[in-house]
Structures are given as C-alpha cells and as structure tokens.
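Only a part of the assembly is drawn; its chains keep their places, and the rest are absent.
Think of it as A, B and C in the order they're written, each chain with its own count starting at 1.
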Amino acid sequence: MKKGFASDNNSGVLPAVFKAMEAANNGHVLGYGNDPFTQKAISLFKERFGEDTEVFFVFNGTGANVLGLSSITQSFHSIICAETAHIQEDECGAPEKFTGCKLIPIEPVHGKITPEAVLPHLKGFEFEHHSQPRVISISQVTEMGTVYKPEEVQALAELAHRNGMYLHMDGARIANAAVSLGLDFRKFTRDCGVDVLSFGGTKNGMMMGEAVLFFNPELSRLTKYIRKQSTQLYSKMRFVGAQFVAYFENDLWKEPATQANKMAKLLESEVTKIPQIRITEPVEANGIFAEIPRKLIEPLQKEFFFYIWNEQTSEVRWMCSFDTTEEEIMSFTKLIKKLLYLKT
Amino acid sequence: MKKGFASDNNSGVLPAVFKAMEAANNGHVLGYGNDPFTQKAISLFKERFGEDTEVFFVFNGTGANVLGLSSITQSFHSIICAETAHIQEDECGAPEKFTGCKLIPIEPVHGKITPEAVLPHLKGFEFEHHSQPRVISISQVTEMGTVYKPEEVQALAELAHRNGMYLHMDGARIANAAVSLGLDFRKFTRDCGVDVLSFGGTKNGMMMGEAVLFFNPELSRLTKYIRKQSTQLYSKMRFVGAQFVAYFENDLWKEPATQANKMAKLLESEVTKIPQIRITEPVEANGIFAEIPRKLIEPLQKEFFFYIWNEQTSEVRWMCSFDTTEEEIMSFTKLIKKLLYLKT
Amino acid sequence: MKKGFASDNNSGVLPAVFKAMEAANNGHVLGYGNDPFTQKAISLFKERFGEDTEVFFVFNGTGANVLGLSSITQSFHSIICAETAHIQEDECGAPEKFTGCKLIPIEPVHGKITPEAVLPHLKGFEFEHHSQPRVISISQVTEMGTVYKPEEVQALAELAHRNGMYLHMDGARIANAAVSLGLDFRKFTRDCGVDVLSFGGTKNGMMMGEAVLFFNPELSRLTKYIRKQSTQLYSKMRFVGAQFVAYFENDLWKEPATQANKMAKLLESEVTKIPQIRITEPVEANGIFAEIPRKLIEPLQKEFFFYIWNEQTSEVRWMCSFDTTEEEIMSFTKLIKKLLYLKT
C-alpha cells in the first residue's frame, strides 16, 4: 500500500524498537511483567515522571484509557470530556461498559475544553440522583491536532482537585505533544496536576504497548486486578518492556515525533498557499484538518489515502507519521494543485 | 409537612387505588405476576394499547427505563436523549450501568428534541469504533413541563425507524400528557411509532408501580429475564396489578392528572400577573419553571417547599400534584405578592 | 386461589401493616426517604441493632442483596456462598451483573456452609489472576429451611475477618430465624460478626420493602449512590417506612413468624407418621422438604399448590406462611393419607 495520510497507526515499527524486541527474544523470563525488560522500562518511566510513579503496561490505547479510568472511578461517577475525545467517539463505549460511568461530552474549541466549559457540569455533588462528577479527561495531543499548553492543563487540574475530582490525560500522541511544546513529558503532565496518564507509544513507532501512569500511588492500589480483569495483562510482557526501553534510550522517541510534526507544518505551509483549501484547526502536532473542494477528495484518496472528517462540510483529516517524507508532502500538494488546475 | 410544590411524588395515594389494594389483600395468590390482579391489569393495558402489547410491571420509573432500554440494546449501542432527560440527569447513571450503552445528550428546546437536532448524531453506523446509535429516548411530559405533540413524536419515530433504531418514551407523567393533549394514551405513543414505553403511575396517585410496554413482541422476548436480573421483579405483584386495575377503571387516572394540570395553569395565570417573575417554559402539564427574584426563594420555600432548578439564573420549579388545591395556589401567589410588597 | 404451601410470598399483608400504610397516606411528605415514617423506621432499626447501624430501604430481596454486596465489593472480588443460596440459584445472575464479581458456590450441608468448606476457596490473595475472595454470604433461614446457630455464624464471621473479608447475611426470612432461635435479631447477626444484613419483611407479612443494614458505617459510605443506580430508590418511601414502623411496634413481626414456624413443625410431626414420606432437611423454621411418592404430587398440588424441589428424587418443598392454619395442615395430611389409602 502506498503511504498516505490516513493515520499514524498505518506506519510500522521503528528499526531500533524492532531490534530491541529481537534482543529480548532470548531464553526464558517470567511472564506478566516480572521480567528484567519490563522492570527496566518501569524504572525509565520513574526517572522521567518521579520515583513514586506507578506504571502499568497494557496492549493498546483503549485498554490504557479503560484501565486508568476504572482505577479512579466507581460506576456512579461521571467523566467529563470533549465531544471529540477518543473515549467519547472512538472506543465503541468501552469506558461506559467497563467503568459503568456516565460520560459527559462538552463542545470543545479546537479540540480543547476549558474550566469555563466544564464548570456548569460540576453539579449535583452528594445528590444521589445525579452521576457524581469524578474525572475530567483530556487528550494530549487532542483529536483535532491541537496541544494543551501547560497552564491550560494546570487550570483544569486545579478545577478538578478543588472539586475532589481527578484529571486524566489520554496521551496517545504524547510524544508529538512533547515535541510541539518543547517540554519534557513531566512538565506538562504530572507537574501540571495530571493524576492519571495514558502514555502512548504505538502511534509513534512502537509495535504495540501503552503505559498507564499514576502519580498518586493510592490511586493504583487495585489497578493490577483491574488490568487482569479488563483483559489487558500481557503474558509475554517483556516484548512491551523491551520496546519502551529502546524508546527512551537516547530519547529515541523524539526524532519520529519531530519528523511527524515537521511534516504536518510543511503540509500546512504548502496547502495554505492554495486558496481553495481552508485549514480548520491550528496545526500544532502531526495532524491537519482542512475543508477542501469535494471533487478533490476521491482522486486525492486514490493516490494518498486519508479519511473524511465531516461529510457535510467536506472537511478532511491528514495525519503525518514518523515516516512521512518531504517528498511525499510535495507530491501530495503537487497533486492537489494539479487536480485544481493550478500552476505547479 | 405542609403541602408545597416540590414534586408530584410528595403526594400520597388516591383513595380508590388504596381501596383496591386492600381488596387484593385477601388470601393467597401466586407470586411474581401469576395472579388474577396482575393478569387483569395486563388485559386492561392491552385494551388500551392493542392486544399484542407486551406488559411488564416494575417498581419504579428508573426501573422501567432501565428495563425498557436494556431490552432493546446491546452494550455497544448508544441512546440519544435530551440533556434534561431523567435518564441523563436523574438516574445516577443507572442506564449506563445496566445497559453498558453510551448516552448522547442533546441540547433540547423547551425540554424537547427534534429530528434536526438528533440527525448529526446518527453517524458511524457499521463503524466498529463508534457506539452504534440504537435508541432515541424522549420523555412525555418532558422534564421541563412541556408535551410532545403527536406529530413531533411521529417525526422522531420515523427518523429512528429509518435508521434501524427504536423510539423509547419515558412516560413517568404520561397521564398529564394525555390530559394535556386530550388524547387517548395510544394516540400519541404506539400510533405515533413509539416502540417501548415506560408507563408511570406513581406520580399520578399510585403507591408504586410502573409498566413497561412493548408494541413489538419480538423486542420483549427476553425481557422477563432482564426484569429479574435487574432486581425489578416483585414477588407480591398483585399489589401493583390491583392498583392499575383501579387506575383504569372508569378512567380513574384522568381526574387527578386533570387537576394537577389545571392547577399549574392557574398558577401560571396568577404569576404571569407578577412582573418580577418570568415563566421560562411553556406550561403544558403540571410543572412550572420560572425565574424569580432570588430573595423570594427562601421565605417562599419555608411556607411552600419547592426546588431550585438553576442557582445561576434563580430559576425554580413548581410542581402541581393531583391534590393541589385552588386555595393553595391562591395562598402561594398571595405570599409571593406579599413578599414583593405588591398589593394583594 | 386456595391457600397452599407454594411460598410464603403467596400470602398477603398483615392487617396492622396495611393500617399503618393507610395512616401514612395523608398529605405531602418529601420523597426518597426524607419523611418522618422512614426516619422513624430507621430509628427503630438502630434501637435493635445499635445506633451506628446504617439503614437503607429497598423494594425487594434481590435488590437488598445486590445493594449490600455491591457496597462491599469491587468487580474483581469473589463471593462465596452455598450452592443453594438465593443469590446463586434464584436471582437470575443479578449479583454478577451488578457487582461484576464471581460467585463461588459451595456444596452445603442442610443448606449451610461451614468454615471447613469455605477454607479451600480462600486462596489466590494478592494474585492478580484470581478473583479476590471478599465476601462469605449466608442465608438465615437457609433456602433449605434450616437455621444457623449463633456460633456457626460467628465461626464464619471470624474466618471472613481473619482474611480481610466480610460476612453478608441474606435475611429474607430473618423473623423466622429469630423465632426459631428464640433470640433478638442482633444476637445472631451483628453480635456474631455479620457485616451486612438484608433484613426481609415481605415474606412475613409486609407488602414490599426490605432493609439493608451495615454495622460498620464505613462500608456504606457510597451506598446511597449505589441504591439509586441499582434502581432501588423508592420515591414514596414513606410506604415502606410506615410498614416497618408497624412491623416493630409491639414486636408485631413475632406472631406471624411464630405461626409459620409452628405450622411447619406441626406438618412435620404429622407427615413423620407417614412411612412413605421422608423428610430430608431438619425443620427449623417455616419450610419442609420431603421426598414423597411421585404419584402423590399431582393430586396433592391440585388441592394445595406447592413446588417440586427435585424432579429426580421426587422431593418437594412445603412452605408455611403466617396465615397457614392448623386446619389446613390437618386437611393436607389427611389428603396425603387418603391418597395413600391409609386409614385417616
């Protein structure tokens, strides 16, 4: 299949990550995380996020979100998130099914929610007829390709904590956020008051495997049971551990995220020159949203596959990946122009 | 406690209903619905709604909604309703907990939702990442005291059915709706395409007991198991059956609902005369919503208890009940005027 | 329907209980338990069980068990009970559905379980692959008509507590147990270490309504939300409160339970004289289990309905109720003898 802009999970695995898995494929180790690779990976997370961070590896992003949210809720709680959040739109109701909680979707601005928008939903505390607000959940990078600034995260954390609630962050694209902000992971997560973090690797060149991080050990006291019961405990966990070890070594994660973000900016700057295209969201990481002439969609998709975001408005999503190249961006924009009969 | 305007469930039981329960308290009958009172009640429902209607009695309104919704959903479905719906705001997440489904709240206009507002949420069919839209749920009377017209119900039913979905109606105050519309129950439910109906009696003078009606027997094939598993199967069911028998005899239900609605209209007409009070929702059944001067609330509540609906806007809810009297309305409005130093 | 021996829930409501409900049917009171009847009933429970007892009223026995068990478990726990327990056999999986827990059924002896039988299942603690043992649940009276002695309850409580677990008691027929033991309720529940008790009234002459009692307030900190979410919060709760007030006044509960138990003993003594009948369980409360000639079953059921317990062994269950009379017992045994061509 020709490379396109469908999703950053259409790409494969970073060679260094693959090599690390191969090196881990050697003899016997105990299962379910009691192996040196997993233990090493956990210690690398602790280095980055603080020694009292609790780390649980799972298979995938939905699993990570479900595990994190289940650990900090009871079924009569509610979880407040953006209408566009992955947990609201793209997990087929896994959070409701597993936690039993109500999700309260809020209309976001450029994929982000604000304390002002959350506030009206912080009601009914102690009133048994009403699902009890318990979690504010945000995505970093958001599903609209934007990035919360540290002070924005902090404001939401403070609002949550003032109300006895927690701040959960879905960091499926956290590497792209770190690169975009130019900050260490910790600076815009734990240091801003995030309580539970889904730390994703798959979309930035790992094969599979995400980590759920708890910055208050009390919150994860029962998480190991929840992980098993939620089907997310991996027997040969060394193969996730080894990936994360490689991922952090020499900050391996930085280069692919940088490349993906850079390609998105390049694409942005190229299509900005095309008057028939309107970029709809700030381009702050590796995704671009744009309204394009409807007639463009089909012929473009044939050469570079991508998804339509909004049929009504003819809005599309273009995701750049760690292996997206400058040549591809240029060919793509050249094709757009050609299809529009622009001089190229 | 002095009568007030807190809720129509603060009132007691209609004497005729009580007498019927007493008459049913005689000797042995089989449990769990295999008794003549329950069977008679079922036949009375069938008379009103059609012989192929399937009828399941439960204890209360939340139980009725949970049973009806569970019967027509799987956990990966979604249920679309007004932001103000009882199932969204007032059941502490019982629908999510029991069905596993996602609830999608829509901003209503005067408590009602329209096909136009529902339409953008009918998406992602067959796309496994997205909770599958399955049910549109409306309340009749709505939680804002308004009443869907038959053609409004029908338009939503048609939208649902066109998309392979069902229309669920929470009829906790269905008697008030029937009186308001001047229509037989069937005319604005089954005949308009409602698939599943929570038929409430408690708020209109019964002691406890609601019925879940299915207008397509296929939908309720497994409902008896769900009722038991959801804790809503009543052993001495004759005491619900007997109530409904009395409720339908000589259309007993009509008078209390008529009185409650009438009192609400009277209250409306009285407070409309007071310039400091702004009625916020059309008064179509037995509830009134009004923004009133903040300083009025506490002294008024002392004499006639009621609930604040919206702290921010100083909006209150006044519910009339079957036993609300003209004298009470007049004393209440007199007190308002007195508190406002109006001439009374 | 002619009275029979099918179930103690086939009987109606004690006149004094009915009268109390009627007296409560007067004017307005707040809903959901904030009424004087409910508050009075709670105080009567506290008198009997200790001032720090937490009391939650629900509609029925399955609701009571689900609420009690949900309050003290998380979904990765297990609940150990007799194979014959109501929660295992007769609630259509409501405990699993609502708690998410695993139920571990143990083969009982005469309906009872012992520490010795429970012990082998107390394993896998801290081992995340294994459902974590959390609750031992017993029924008092058991489903086989037997009664745990205080020291038997205590032994199970001690075993539970030694292992960080709780003892739950399903007291659907607790009045019959109290009469059988000749002890105050507290003596064989809280004083023996029971942590959570479903206190039943329906089978002993109430219309509906059970209480869930917690003897450690910490355990019920979140119970009010669980009650609402489990559909068991009753709006017009005064009608349960009023019943319990009457039930405790002058120990009203004692007479009906005494009568039911007495009738069971009478029936036992009568059928013991019939050589073709073998009583299979000790008769300690109001139920009798007996193997009888198969040909007897149908003609007997025609006159006095009852249920077959075990088709294979031709074992039947005869339940006596508060309104079972000596005459009925004598007619019943006379009929048995007649059907067996014995001299009567």
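Operating definition for what follows: contacts are C-beta pairs under 8 Å (C-beta built on N, C-alpha and C of every residue); 3 or more make two chains touch, one makes a residue touch a chain.
Only a predicted model underlies this, so the values are computations on that prediction, with no experimental measurement involved.
Sequence-identical chains make up the whole complex; the displayed set comprises 3, and the total in this structure is 4 copies.
Just so we're on the same page, only the chains that are shown with their structure count from here on.
Centre-to-centre separation between chain A and chain C, using Cα means, comes to 51 Å.
We define each chain's centre as the mean of its Cα atoms; on that basis chain A and chain B are separated by 41 Å.
Taken residue by residue, chain C touches two or more other chains at 225, 228-229, 233, whereas all remaining positions touch fewer. By the touch rule above, chain C contacts chain B in their complex via residues 1-4, 6-7, 9-13, 18, 21-22, 24-31, 35-36, 59-63, 66, 91-94, 97-98, 202-203, 207-208, 225, 228-236, 239, 305, 321, 323. Chain A contributes residues 32, 74-76, 100, 128-129, 132, 222, 224-229, 233 to its touches with chain C in the complex. Put simply, chain A touches chain B in their complex at residues 75-78, 88-93, 96-97, 100-105, 128-132.
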